[in-house]
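All protein chains of the complex are present and in place, except for one that has been dropped.
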Amino acid sequence: MSLTRADIEKIAQLARLDLTEAEIPVYVDSLSRIMDFVGELERAGTAGTSPMAHPLPGLAQRLRADVVSETDQRERYQRNAPQVEAGLYLVPKVIE
Amino acid sequence: MTAPSLPAATVAGLAKGLNAGEFSSVELTEACLGRIAASQPGLNAFITVTAEAALAEAGAADTRRREGRAGPLTGVPIAHKDIFCTQDVLTTCGSRMLSNFVSPYDATVVAKLREAGTVALGKLNMDEFAMGSSNETSFFGPVRNPWDTTRVPGGSSGGSAAAVAARIAPAATATDTGGSIRQPAALCGVTGIKPTYGRVSRYGMIAFASSLDQAGLITVSAEDAALMLGAMAGFDPRDSTSVDSPVPDYAATLEQPLAGLTIGLVKEFFDKGLDRQCEQRIRDALAVYEKLGARLVEVSCPNLPLSVPTYYVVAPAECSSNLARFDGVRFGHRCESPRNLTDLYNRSRGEGFGAEVKRRIMTGTYVLSAGYYDAYYLKAQRVRQLISRDFAEAFGQVDLLLGPTSPTAAFAIGAKTEDPITMYLNDIYTIGANLAGLPAMSLPCGFADGLPVGLQLIGPHFSEARMLNAAHRYQMETDWHLRVPAAFG
Partner (left out) sequence: MEWETVIGLEIHAQLATRSKIFSGSATAYGAAPNTQANLVDLGYPGVLPVLNREAVRMAVRFGLAIGAEICRHSVFARKNYFYPDLPKGYQISQYELPIVARGTLDIVLEDGSRKRVGITRAHLEEDAGKSLHEGLPGLSGIDLNRAGTPLIEIVSEPELRSAKEAVAYMKKVHTLVRYLEICDGNMQEGSFRCDANVSVRPRGAEKFGTRAEIKNLNSFRYVEKAINYEVERQIELIEGGGRVVQETRLYDPDRGETRSMRSKEEANDYRYFPDPDLLPVVLEDDFLEELRSTLPELPDQKAARFAGDYGLSDYDAGVLTASRELGAFYEDVVARVGRDPKLCANWVMGDFAAFLNKDNLEIAESRVGSAALAGLVTRILDNTISGKIAKEVFEAMWAEGEGADAIIEKKGLRQITDTGAIEQAIEDVMAGNPGQLADYRSGKDKLFGFFVGQVMKATGGKANPAQLNELLKKKLPG
(Lines give C-alpha, C1' and ligand atoms only; values in the text may rest on other atoms or scores of the structure.)
Protein backbone atom coordinates (compact mmCIF):
# COMPACT_ATOMS: atom_id res chain seq x y z
CA MET A 1 0.00 0.00 0.00
CA SER A 2 1.14 3.49 -0.76
CA LEU A 3 1.29 6.16 1.88
CA THR A 4 1.11 9.80 0.90
CA ARG A 5 3.01 12.78 2.12
CA ALA A 6 -0.12 13.84 3.99
CA ASP A 7 -0.25 10.42 5.73
CA ILE A 8 3.34 10.79 6.87
CA GLU A 9 2.75 14.32 8.12
CA LYS A 10 -0.30 13.19 10.04
CA ILE A 11 1.49 10.22 11.60
CA ALA A 12 4.50 12.37 12.49
CA GLN A 13 2.23 14.86 14.22
CA LEU A 14 0.43 12.11 16.13
CA ALA A 15 3.84 10.78 17.20
CA ARG A 16 5.15 14.31 17.90
CA LEU A 17 8.10 14.02 15.55
CA ASP A 18 9.42 17.01 13.69
CA LEU A 19 10.53 15.84 10.25
CA THR A 20 12.72 17.85 7.94
CA GLU A 21 11.65 18.50 4.37
CA ALA A 22 14.27 15.99 3.25
CA GLU A 23 13.07 13.27 5.63
CA ILE A 24 9.45 13.27 4.47
CA PRO A 25 9.91 11.58 1.07
CA VAL A 26 12.25 9.04 2.66
CA TYR A 27 9.55 8.01 5.11
CA VAL A 28 6.84 8.10 2.44
CA ASP A 29 8.90 5.54 0.59
CA SER A 30 10.05 3.34 3.46
CA LEU A 31 6.76 3.25 5.35
CA SER A 32 4.97 2.37 2.12
CA ARG A 33 7.38 -0.50 1.64
CA ILE A 34 7.00 -1.63 5.23
CA MET A 35 3.22 -1.55 5.02
CA ASP A 36 3.38 -3.57 1.81
CA PHE A 37 5.63 -6.05 3.52
CA VAL A 38 3.46 -6.48 6.61
CA GLY A 39 0.42 -6.60 4.32
CA GLU A 40 1.50 -10.21 3.76
CA LEU A 41 -0.25 -10.98 7.02
CA GLU A 42 -3.58 -10.58 5.28
CA ARG A 43 -3.29 -13.96 3.67
CA ALA A 44 -2.87 -15.80 6.98
CA GLY A 45 -6.04 -17.59 7.96
CA THR A 46 -6.69 -16.45 11.50
CA ALA A 47 -10.42 -17.13 11.83
CA GLY A 48 -11.11 -18.31 15.36
CA THR A 49 -7.60 -17.48 16.53
CA SER A 50 -7.43 -15.14 19.50
CA PRO A 51 -4.86 -12.35 19.51
CA MET A 52 -1.80 -13.09 21.62
CA ALA A 53 -0.81 -10.10 23.70
CA HIS A 54 1.64 -11.91 25.90
CA PRO A 55 4.23 -14.58 25.13
CA LEU A 56 3.58 -16.78 28.16
CA PRO A 57 0.09 -18.24 28.28
CA GLY A 58 -2.04 -18.50 31.40
CA LEU A 59 -0.23 -16.03 33.62
CA ALA A 60 -2.18 -13.56 35.74
CA GLN A 61 -1.23 -10.15 37.03
CA ARG A 62 0.41 -10.24 40.44
CA LEU A 63 -1.03 -7.84 42.99
CA ARG A 64 1.15 -5.69 45.22
CA ALA A 65 0.33 -4.95 48.87
CA ASP A 66 -0.87 -1.37 49.36
CA VAL A 67 2.23 -0.12 51.13
CA VAL A 68 4.06 3.18 50.75
CA SER A 69 7.64 2.12 50.04
CA GLU A 70 9.02 5.29 48.50
CA THR A 71 10.60 8.35 50.05
CA ASP A 72 11.13 11.79 48.59
CA GLN A 73 13.97 11.64 46.03
CA ARG A 74 12.98 14.75 44.09
CA GLU A 75 16.38 16.36 44.09
CA ARG A 76 18.03 13.21 42.71
CA TYR A 77 15.36 12.54 40.12
CA GLN A 78 15.36 16.11 38.87
CA ARG A 79 19.07 16.15 38.11
CA ASN A 80 18.22 14.85 34.64
CA ALA A 81 15.52 17.47 34.06
CA PRO A 82 16.24 20.18 31.48
CA GLN A 83 14.30 22.89 33.34
CA VAL A 84 12.94 22.91 36.89
CA GLU A 85 11.92 25.60 39.32
CA ALA A 86 10.61 25.29 42.85
CA GLY A 87 10.41 21.54 42.39
CA LEU A 88 8.27 21.83 39.26
CA TYR A 89 9.19 20.60 35.79
CA LEU A 90 8.83 23.56 33.46
CA VAL A 91 7.34 23.47 29.98
CA PRO A 92 6.07 26.17 27.62
CA LYS A 93 2.67 27.30 28.81
CA VAL A 94 -0.07 24.71 28.58
CA ILE A 95 -3.11 26.33 26.98
CA GLU A 96 -6.43 24.79 27.92
CA MET B 1 50.96 -13.64 40.10
CA THR B 2 50.81 -13.56 36.34
CA ALA B 3 48.40 -11.46 34.33
CA PRO B 4 45.88 -13.70 32.58
CA SER B 5 45.92 -14.21 28.86
CA LEU B 6 42.66 -12.59 27.89
CA PRO B 7 42.45 -13.98 24.35
CA ALA B 8 42.30 -17.46 25.80
CA ALA B 9 40.05 -16.52 28.67
CA THR B 10 36.59 -17.69 29.54
CA VAL B 11 34.55 -16.64 32.54
CA ALA B 12 34.90 -20.15 33.92
CA GLY B 13 38.66 -20.07 33.43
CA LEU B 14 39.08 -16.60 34.90
CA ALA B 15 36.99 -17.54 37.92
CA LYS B 16 39.27 -20.52 38.48
CA GLY B 17 42.38 -18.35 38.12
CA LEU B 18 41.03 -15.80 40.59
CA ASN B 19 40.15 -18.52 43.05
CA ALA B 20 43.56 -20.13 42.71
CA GLY B 21 45.23 -16.76 43.29
CA GLU B 22 46.91 -16.83 39.88
CA PHE B 23 45.97 -13.18 39.45
CA SER B 24 43.87 -10.63 41.23
CA SER B 25 40.67 -9.03 40.04
CA VAL B 26 42.46 -5.70 39.92
CA GLU B 27 45.11 -7.16 37.60
CA LEU B 28 42.47 -8.77 35.47
CA THR B 29 40.41 -5.59 35.34
CA GLU B 30 43.46 -3.54 34.42
CA ALA B 31 44.21 -5.96 31.62
CA CYS B 32 40.66 -5.63 30.29
CA LEU B 33 40.76 -1.84 30.53
CA GLY B 34 44.01 -1.83 28.61
CA ARG B 35 42.57 -3.97 25.83
CA ILE B 36 39.41 -1.85 25.73
CA ALA B 37 41.43 1.35 25.33
CA ALA B 38 43.52 -0.20 22.59
CA SER B 39 40.49 -1.53 20.71
CA GLN B 40 38.22 1.43 21.04
CA PRO B 41 39.17 3.48 17.96
CA GLY B 42 38.87 0.46 15.73
CA LEU B 43 35.87 -1.32 17.19
CA ASN B 44 33.92 1.40 19.01
CA ALA B 45 32.39 -1.31 21.20
CA PHE B 46 32.06 0.89 24.29
CA ILE B 47 30.06 4.07 24.81
CA THR B 48 31.26 4.57 28.37
CA VAL B 49 34.18 2.98 30.18
CA THR B 50 33.93 3.19 33.95
CA ALA B 51 37.59 2.50 34.64
CA GLU B 52 37.77 4.06 38.07
CA ALA B 53 34.64 2.41 39.40
CA ALA B 54 35.70 -0.90 37.87
CA LEU B 55 39.05 -0.84 39.63
CA ALA B 56 37.34 0.03 42.91
CA GLU B 57 34.92 -2.86 42.47
CA ALA B 58 37.81 -5.14 41.56
CA GLY B 59 39.67 -4.08 44.70
CA ALA B 60 36.61 -4.81 46.78
CA ALA B 61 36.28 -8.19 45.08
CA ASP B 62 39.90 -9.04 45.92
CA THR B 63 39.21 -8.10 49.53
CA ARG B 64 36.17 -10.34 49.64
CA ARG B 65 38.18 -13.19 48.21
CA ARG B 66 40.93 -12.70 50.80
CA GLU B 67 38.28 -12.72 53.50
CA GLY B 68 36.88 -15.97 52.15
CA ARG B 69 33.60 -14.41 51.08
CA ALA B 70 33.98 -14.86 47.34
CA GLY B 71 31.29 -16.39 45.19
CA PRO B 72 31.83 -18.17 41.88
CA LEU B 73 31.83 -14.92 39.87
CA THR B 74 33.53 -12.60 42.35
CA GLY B 75 36.01 -10.36 40.60
CA VAL B 76 35.12 -11.38 37.03
CA PRO B 77 34.94 -8.30 34.79
CA ILE B 78 31.93 -7.94 32.51
CA ALA B 79 30.31 -5.13 30.56
CA HIS B 80 26.70 -4.04 30.16
CA LYS B 81 24.80 -3.18 27.06
CA ASP B 82 23.96 0.50 27.36
CA ILE B 83 20.26 -0.34 27.44
CA PHE B 84 20.55 -1.30 31.13
CA CYS B 85 20.19 1.52 33.63
CA THR B 86 23.28 1.87 35.80
CA GLN B 87 23.13 4.14 38.81
CA ASP B 88 25.17 7.33 38.51
CA VAL B 89 26.56 6.19 35.16
CA LEU B 90 25.62 7.53 31.75
CA THR B 91 22.92 5.32 30.21
CA THR B 92 22.34 6.31 26.60
CA CYS B 93 20.57 3.42 24.88
CA GLY B 94 22.69 4.40 21.90
CA SER B 95 20.62 7.52 21.37
CA ARG B 96 21.15 11.24 21.21
CA MET B 97 17.89 11.40 23.20
CA LEU B 98 19.67 9.97 26.25
CA SER B 99 23.18 11.18 25.48
CA ASN B 100 23.09 13.17 28.75
CA PHE B 101 21.08 10.73 30.85
CA VAL B 102 22.63 9.58 34.12
CA SER B 103 20.43 6.91 35.59
CA PRO B 104 19.44 7.36 39.24
CA TYR B 105 18.98 3.61 39.63
CA ASP B 106 20.31 0.21 38.67
CA ALA B 107 18.50 -2.27 36.48
CA THR B 108 17.74 -5.51 38.33
CA VAL B 109 20.14 -7.35 36.02
CA VAL B 110 22.93 -4.91 36.86
CA ALA B 111 22.23 -5.13 40.58
CA LYS B 112 22.12 -8.94 40.52
CA LEU B 113 25.38 -9.28 38.65
CA ARG B 114 27.01 -6.81 41.02
CA GLU B 115 25.71 -8.80 43.99
CA ALA B 116 27.26 -11.87 42.40
CA GLY B 117 30.59 -10.04 42.59
CA THR B 118 31.19 -9.21 38.95
CA VAL B 119 33.08 -6.04 38.07
CA ALA B 120 31.41 -3.67 35.60
CA LEU B 121 33.84 -2.31 33.00
CA GLY B 122 31.41 0.05 31.32
CA LYS B 123 28.58 0.40 28.87
CA LEU B 124 28.49 -1.18 25.44
CA ASN B 125 27.49 0.36 22.17
CA MET B 126 24.28 -0.76 20.54
CA ASP B 127 21.76 0.13 17.88
CA GLU B 128 19.72 3.12 18.99
CA PHE B 129 17.03 1.90 21.40
CA ALA B 130 17.96 -1.63 20.25
CA MET B 131 16.41 -0.99 16.85
CA GLY B 132 18.71 -2.41 14.27
CA SER B 133 20.51 -5.54 13.11
CA SER B 134 23.88 -4.03 12.27
CA ASN B 135 24.77 -1.56 15.01
CA GLU B 136 24.77 1.19 12.42
CA THR B 137 21.92 3.14 14.05
CA SER B 138 23.87 4.09 17.18
CA PHE B 139 24.20 7.81 17.82
CA PHE B 140 27.72 6.97 19.00
CA GLY B 141 28.78 5.56 15.67
CA PRO B 142 28.81 2.02 14.29
CA VAL B 143 30.54 -0.87 16.03
CA ARG B 144 32.88 -2.82 13.79
CA ASN B 145 33.19 -6.56 13.51
CA PRO B 146 36.48 -7.75 15.08
CA TRP B 147 36.81 -10.40 12.36
CA ASP B 148 36.71 -7.78 9.62
CA THR B 149 36.37 -4.17 10.62
CA THR B 150 34.76 -3.24 7.30
CA ARG B 151 31.83 -5.37 8.32
CA VAL B 152 29.01 -5.00 10.79
CA PRO B 153 28.99 -6.93 14.07
CA GLY B 154 25.22 -7.44 13.85
CA GLY B 155 22.80 -5.81 16.19
CA SER B 156 21.36 -4.52 18.23
CA SER B 157 23.81 -5.93 20.81
CA GLY B 158 26.72 -5.28 18.48
CA GLY B 159 28.91 -3.78 21.19
CA SER B 160 28.36 -6.79 23.43
CA ALA B 161 29.20 -9.28 20.68
CA ALA B 162 32.22 -7.36 19.40
CA ALA B 163 33.62 -6.88 22.91
CA VAL B 164 33.41 -10.58 23.73
CA ALA B 165 34.66 -11.63 20.28
CA ALA B 166 37.68 -9.32 20.63
CA ARG B 167 38.16 -10.61 24.17
CA ILE B 168 38.18 -7.10 25.58
CA ALA B 169 35.41 -8.09 27.99
CA PRO B 170 35.09 -11.70 29.13
CA ALA B 171 31.27 -11.54 29.02
CA ALA B 172 28.56 -9.02 28.36
CA THR B 173 24.92 -8.50 29.08
CA ALA B 174 22.71 -8.01 26.06
CA THR B 175 19.05 -7.89 25.09
CA ASP B 176 17.06 -9.61 22.42
CA THR B 177 13.75 -8.36 21.03
CA GLY B 178 13.93 -9.98 17.59
CA GLY B 179 17.37 -11.55 17.53
CA SER B 180 19.49 -8.79 19.03
CA ILE B 181 21.59 -11.22 21.07
CA ARG B 182 21.73 -14.20 18.73
CA GLN B 183 22.34 -12.46 15.41
CA PRO B 184 25.38 -10.40 16.57
CA ALA B 185 26.67 -13.44 18.47
CA ALA B 186 26.52 -15.38 15.20
CA LEU B 187 28.14 -12.61 13.19
CA CYS B 188 30.93 -12.19 15.74
CA GLY B 189 31.56 -15.89 16.43
CA VAL B 190 30.53 -15.89 20.09
CA THR B 191 27.88 -17.58 22.20
CA GLY B 192 24.60 -15.77 22.85
CA ILE B 193 21.60 -16.76 24.92
CA LYS B 194 18.15 -15.24 24.99
CA PRO B 195 16.31 -16.85 27.92
CA THR B 196 12.59 -17.51 28.14
CA TYR B 197 10.50 -14.36 28.32
CA GLY B 198 10.01 -13.63 32.03
CA ARG B 199 13.09 -15.59 33.14
CA VAL B 200 15.20 -12.45 33.59
CA SER B 201 13.79 -9.20 34.95
CA ARG B 202 13.10 -6.37 32.53
CA TYR B 203 13.19 -3.76 35.31
CA GLY B 204 15.71 -1.10 34.42
CA MET B 205 16.16 -2.34 30.88
CA ILE B 206 15.00 0.48 28.63
CA ALA B 207 11.97 -0.88 26.83
CA PHE B 208 11.78 -1.29 23.08
CA ALA B 209 8.93 -3.78 22.68
CA SER B 210 7.81 -4.95 26.09
CA SER B 211 6.20 -8.24 25.08
CA LEU B 212 9.31 -9.31 23.16
CA ASP B 213 12.27 -7.82 25.04
CA GLN B 214 14.36 -10.22 27.05
CA ALA B 215 17.73 -9.76 28.72
CA GLY B 216 20.43 -12.31 28.15
CA LEU B 217 24.12 -12.75 27.63
CA ILE B 218 26.92 -12.85 25.16
CA THR B 219 29.80 -15.02 26.30
CA VAL B 220 32.64 -17.05 24.89
CA SER B 221 31.10 -20.39 25.81
CA ALA B 222 27.87 -22.04 26.86
CA GLU B 223 29.50 -22.88 30.17
CA ASP B 224 30.10 -19.15 30.77
CA ALA B 225 26.52 -18.43 29.84
CA ALA B 226 25.34 -21.03 32.35
CA LEU B 227 27.42 -19.49 35.14
CA MET B 228 26.26 -15.97 34.40
CA LEU B 229 22.61 -16.76 33.73
CA GLY B 230 22.29 -18.37 37.13
CA ALA B 231 23.31 -15.07 38.71
CA MET B 232 21.14 -12.93 36.50
CA ALA B 233 17.85 -14.84 36.29
CA GLY B 234 15.03 -14.99 38.77
CA PHE B 235 11.81 -13.47 39.90
CA ASP B 236 11.64 -9.71 40.35
CA PRO B 237 8.65 -8.23 42.19
CA ARG B 238 9.18 -5.01 40.24
CA ASP B 239 8.46 -6.67 36.90
CA SER B 240 4.88 -7.92 36.57
CA THR B 241 5.89 -10.12 33.64
CA SER B 242 8.75 -11.80 35.48
CA VAL B 243 8.03 -15.40 36.35
CA ASP B 244 8.13 -16.67 39.90
CA SER B 245 9.82 -20.04 39.49
CA PRO B 246 13.14 -21.22 40.90
CA VAL B 247 16.31 -20.81 38.87
CA PRO B 248 17.97 -24.19 38.25
CA ASP B 249 21.72 -24.69 38.66
CA TYR B 250 22.48 -24.43 34.96
CA ALA B 251 26.13 -25.37 35.41
CA ALA B 252 25.25 -28.63 37.17
CA THR B 253 23.64 -30.24 34.12
CA LEU B 254 26.00 -28.99 31.43
CA GLU B 255 27.76 -32.28 30.85
CA GLN B 256 24.80 -34.60 30.75
CA PRO B 257 25.00 -36.92 27.75
CA LEU B 258 22.83 -36.09 24.80
CA ALA B 259 21.83 -39.67 24.03
CA GLY B 260 18.08 -39.71 23.52
CA LEU B 261 17.86 -36.00 22.72
CA THR B 262 15.57 -35.31 19.80
CA ILE B 263 16.49 -32.32 17.69
CA GLY B 264 14.01 -30.86 15.25
CA LEU B 265 15.12 -29.31 11.99
CA VAL B 266 12.63 -26.68 11.05
CA LYS B 267 11.95 -27.10 7.37
CA GLU B 268 11.18 -23.40 6.97
CA PHE B 269 14.62 -22.46 8.30
CA PHE B 270 16.40 -24.08 5.39
CA ASP B 271 14.82 -21.95 2.71
CA LYS B 272 16.21 -20.28 -0.36
CA GLY B 273 17.29 -17.20 1.60
CA LEU B 274 19.94 -19.16 3.51
CA ASP B 275 23.52 -18.73 2.28
CA ARG B 276 24.90 -22.03 0.96
CA GLN B 277 28.08 -21.90 3.02
CA CYS B 278 26.15 -21.07 6.16
CA GLU B 279 23.82 -23.97 5.47
CA GLN B 280 26.79 -26.28 5.09
CA ARG B 281 28.18 -25.21 8.50
CA ILE B 282 24.80 -25.99 10.07
CA ARG B 283 24.76 -29.40 8.41
CA ASP B 284 28.28 -29.99 9.78
CA ALA B 285 27.00 -29.20 13.25
CA LEU B 286 24.12 -31.64 12.80
CA ALA B 287 26.64 -34.36 12.16
CA VAL B 288 28.31 -33.51 15.48
CA TYR B 289 25.00 -33.80 17.27
CA GLU B 290 24.25 -37.12 15.63
CA LYS B 291 27.62 -38.35 16.76
CA LEU B 292 26.71 -37.20 20.30
CA GLY B 293 23.66 -39.44 20.18
CA ALA B 294 20.98 -36.99 19.26
CA ARG B 295 18.17 -38.01 16.94
CA LEU B 296 17.34 -35.59 14.13
CA VAL B 297 13.79 -35.13 12.92
CA GLU B 298 12.40 -32.73 10.37
CA VAL B 299 9.51 -30.61 11.64
CA SER B 300 7.48 -27.87 10.07
CA CYS B 301 6.32 -24.55 11.45
CA PRO B 302 4.18 -23.42 8.54
CA ASN B 303 3.41 -19.98 9.92
CA LEU B 304 7.01 -19.16 10.75
CA PRO B 305 7.68 -17.35 7.44
CA LEU B 306 5.15 -14.78 8.65
CA SER B 307 7.21 -14.00 11.73
CA VAL B 308 9.04 -11.01 10.23
CA PRO B 309 5.90 -9.15 9.10
CA THR B 310 4.23 -10.05 12.40
CA TYR B 311 7.17 -8.65 14.29
CA TYR B 312 7.25 -5.47 12.24
CA VAL B 313 3.72 -4.72 13.36
CA VAL B 314 3.92 -5.76 17.02
CA ALA B 315 7.36 -4.37 17.86
CA PRO B 316 6.85 -0.91 16.32
CA ALA B 317 3.39 -0.68 17.93
CA GLU B 318 4.82 -1.27 21.38
CA CYS B 319 7.85 0.91 20.65
CA SER B 320 5.71 3.86 19.54
CA SER B 321 4.09 3.85 22.96
CA ASN B 322 7.19 2.97 25.00
CA LEU B 323 9.17 5.82 23.51
CA ALA B 324 6.46 8.43 24.11
CA ARG B 325 8.00 9.16 27.51
CA PHE B 326 10.96 10.83 25.81
CA ASP B 327 9.40 14.25 25.54
CA GLY B 328 12.09 16.65 26.73
CA VAL B 329 10.35 17.37 30.04
CA ARG B 330 11.79 15.22 32.80
CA PHE B 331 14.98 13.80 31.26
CA GLY B 332 16.68 13.41 27.94
CA HIS B 333 17.25 15.70 25.02
CA ARG B 334 15.36 18.98 24.90
CA CYS B 335 15.41 21.29 21.88
CA GLU B 336 16.68 24.85 22.19
CA SER B 337 14.13 27.61 22.92
CA PRO B 338 10.86 25.81 22.25
CA ARG B 339 8.21 28.22 20.93
CA ASN B 340 5.35 26.30 22.52
CA LEU B 341 4.49 22.93 23.92
CA THR B 342 4.01 21.22 20.56
CA ASP B 343 7.29 22.64 19.34
CA LEU B 344 8.99 21.33 22.48
CA TYR B 345 7.70 17.84 21.79
CA ASN B 346 8.19 17.78 18.04
CA ARG B 347 11.68 19.18 17.97
CA SER B 348 13.01 17.42 21.08
CA ARG B 349 11.84 14.10 19.66
CA GLY B 350 12.67 14.94 16.07
CA GLU B 351 16.23 15.85 17.05
CA GLY B 352 16.69 13.26 19.79
CA PHE B 353 15.73 10.17 17.80
CA GLY B 354 17.62 8.84 14.80
CA ALA B 355 16.13 7.82 11.46
CA GLU B 356 15.42 4.15 12.21
CA VAL B 357 13.83 4.89 15.60
CA LYS B 358 11.61 7.50 13.98
CA ARG B 359 10.68 5.02 11.27
CA ARG B 360 9.60 2.46 13.82
CA ILE B 361 7.73 4.96 15.95
CA MET B 362 5.82 6.08 12.89
CA THR B 363 5.14 2.52 11.74
CA GLY B 364 3.83 1.69 15.20
CA THR B 365 1.76 4.84 15.42
CA TYR B 366 0.23 3.99 12.08
CA VAL B 367 -0.67 0.36 12.82
CA LEU B 368 -2.35 1.33 16.08
CA SER B 369 -4.26 4.28 14.70
CA ALA B 370 -7.99 4.40 14.14
CA GLY B 371 -9.00 2.31 11.17
CA TYR B 372 -5.82 0.23 11.05
CA TYR B 373 -5.73 -1.40 14.49
CA ASP B 374 -7.75 -4.47 13.49
CA ALA B 375 -6.14 -4.93 10.11
CA TYR B 376 -2.59 -4.71 11.38
CA TYR B 377 -2.13 -4.90 15.13
CA LEU B 378 -4.85 -7.41 15.97
CA LYS B 379 -4.14 -9.43 12.85
CA ALA B 380 -0.45 -9.62 13.77
CA GLN B 381 -1.29 -10.73 17.31
CA ARG B 382 -3.46 -13.50 15.86
CA VAL B 383 -0.69 -14.64 13.55
CA ARG B 384 1.60 -14.53 16.56
CA GLN B 385 -0.72 -17.03 18.20
CA LEU B 386 -0.46 -19.29 15.16
CA ILE B 387 3.33 -19.10 15.20
CA SER B 388 3.37 -19.95 18.91
CA ARG B 389 1.15 -22.95 18.27
CA ASP B 390 3.47 -24.13 15.51
CA PHE B 391 6.31 -24.12 18.02
CA ALA B 392 4.20 -25.82 20.68
CA GLU B 393 3.31 -28.58 18.25
CA ALA B 394 6.95 -29.01 17.25
CA PHE B 395 7.92 -29.33 20.90
CA GLY B 396 5.39 -32.10 21.18
CA GLN B 397 7.77 -34.12 19.00
CA VAL B 398 11.23 -32.79 19.76
CA ASP B 399 13.29 -31.46 22.67
CA LEU B 400 15.07 -28.67 20.82
CA LEU B 401 14.93 -27.05 17.44
CA LEU B 402 18.09 -26.39 15.48
CA GLY B 403 18.74 -24.13 12.54
CA PRO B 404 20.75 -21.16 11.35
CA THR B 405 20.85 -17.96 13.38
CA SER B 406 21.27 -15.63 10.45
CA PRO B 407 20.85 -16.09 6.71
CA THR B 408 24.35 -14.81 5.97
CA ALA B 409 27.62 -14.08 7.70
CA ALA B 410 28.54 -10.47 8.53
CA PHE B 411 27.82 -8.03 5.73
CA ALA B 412 29.65 -4.83 4.86
CA ILE B 413 28.96 -1.66 6.77
CA GLY B 414 26.49 0.38 4.74
CA ALA B 415 25.38 -2.57 2.59
CA LYS B 416 21.82 -2.75 3.88
CA THR B 417 21.10 0.72 5.19
CA GLU B 418 19.14 1.80 2.12
CA ASP B 419 16.26 -0.63 2.30
CA PRO B 420 14.73 -1.31 5.70
CA ILE B 421 13.10 -4.56 4.54
CA THR B 422 16.45 -6.08 3.52
CA MET B 423 17.79 -5.19 6.94
CA TYR B 424 14.70 -6.55 8.71
CA LEU B 425 15.09 -9.91 6.95
CA ASN B 426 18.37 -10.51 8.82
CA ASP B 427 16.23 -11.57 11.73
CA ILE B 428 14.09 -14.01 9.80
CA TYR B 429 15.28 -17.02 11.84
CA THR B 430 15.44 -15.36 15.22
CA ILE B 431 12.16 -13.46 15.53
CA GLY B 432 9.96 -16.53 16.00
CA ALA B 433 11.45 -17.27 19.43
CA ASN B 434 10.67 -13.73 20.59
CA LEU B 435 7.10 -13.86 19.35
CA ALA B 436 6.56 -17.11 21.25
CA GLY B 437 8.67 -16.14 24.30
CA LEU B 438 10.97 -19.14 23.82
CA PRO B 439 14.58 -19.47 24.99
CA ALA B 440 17.12 -19.61 22.20
CA MET B 441 20.88 -19.58 21.71
CA SER B 442 23.40 -18.95 19.00
CA LEU B 443 26.65 -20.93 18.93
CA PRO B 444 29.68 -20.50 16.68
CA CYS B 445 29.74 -23.41 14.23
CA GLY B 446 32.44 -22.53 11.73
CA PHE B 447 33.29 -19.97 9.13
CA ALA B 448 32.16 -18.83 5.72
CA ASP B 449 34.87 -17.02 3.82
CA GLY B 450 36.66 -16.31 7.06
CA LEU B 451 33.57 -14.92 8.78
CA PRO B 452 31.86 -16.69 11.66
CA VAL B 453 28.63 -18.60 11.23
CA GLY B 454 26.17 -19.25 14.05
CA LEU B 455 23.81 -22.12 14.67
CA GLN B 456 20.65 -21.52 16.58
CA LEU B 457 19.00 -23.69 19.22
CA ILE B 458 15.44 -22.99 20.30
CA GLY B 459 13.80 -24.74 23.23
CA PRO B 460 10.41 -24.88 24.91
CA HIS B 461 9.64 -22.34 27.66
CA PHE B 462 12.08 -22.60 30.59
CA SER B 463 14.27 -25.22 28.94
CA GLU B 464 17.47 -23.20 29.36
CA ALA B 465 19.20 -25.99 31.28
CA ARG B 466 18.63 -28.52 28.51
CA MET B 467 19.63 -26.01 25.83
CA LEU B 468 22.83 -25.02 27.64
CA ASN B 469 23.62 -28.69 28.10
CA ALA B 470 23.21 -29.35 24.36
CA ALA B 471 25.32 -26.28 23.56
CA HIS B 472 28.06 -27.22 25.99
CA ARG B 473 28.32 -30.79 24.70
CA TYR B 474 28.69 -29.39 21.19
CA GLN B 475 31.42 -27.02 22.39
CA MET B 476 33.21 -29.93 24.07
CA GLU B 477 33.46 -31.48 20.60
CA THR B 478 34.36 -28.32 18.70
CA ASP B 479 36.57 -25.28 19.20
CA TRP B 480 34.80 -22.72 17.01
CA HIS B 481 33.86 -20.77 20.12
CA LEU B 482 37.52 -20.52 21.14
CA ARG B 483 38.69 -18.97 17.89
CA VAL B 484 39.80 -15.38 18.27
CA PRO B 485 40.12 -12.81 15.45
CA ALA B 486 43.75 -12.47 14.45
CA ALA B 487 43.93 -8.78 15.33
CA PHE B 488 42.90 -9.58 18.91
CA GLY B 489 44.81 -12.79 19.52
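By letter and in written order, the chains are A and B; residue numbering begins at 1 in each of them.
By definition in this document, a residue touches a chain if its C-beta (ideal position, glycine included) is under 8 Å from a C-beta of that chain, and two chains touch if they have at least 3 such contacts.
Source: prediction; values computed, not measured.
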item	value
Touched by the hidden chain, restricted to displayed chains	A, B
Residue among B:V76, B:A130, B:V143 or B:I206 that touches the chain left out of view	B:I206
Selected residue (touches chain absent from view) among B:S300, B:S369 or B:T417	B:S369
Among B:L90, B:V288 or B:L341, the residue in touch with the chain that has been omitted	B:L341
In chain B, positions touching the absent partner	84-85, 91, 93, 98, 101, 103-105, 107, 202-207, 209-211, 237-241, 317-318, 320-321, 323-327, 329-331, 341, 345, 365, 368-370, 373, 377
Hidden partner chain, residues of chain A it touches	14, 16, 53-54, 59-70, 72-74, 77-78, 85-96
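Here, only the chains that are shown with their structure count from here on.
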item	value
CA centroid of chain A to CA centroid of chain B, Å	23
Footprint of chain A on chain B - complex, ascending	100-102, 104, 196-198, 211-212, 237, 240-241, 243-244, 303, 306, 308-310, 312-313, 320, 324, 327-332, 334, 338-347, 349-351, 353, 355, 358-359, 361-363, 365-367, 369, 375-376, 378-386, 388, 419-421, 424, 434-437, 461
Touching residues on chain A, where the partner in the complex is chain B	3, 7-8, 11-20, 23, 26-27, 30-31, 33-35, 37-42, 44, 46, 49-56, 59, 61-62, 64, 73, 76-83, 89, 91-95
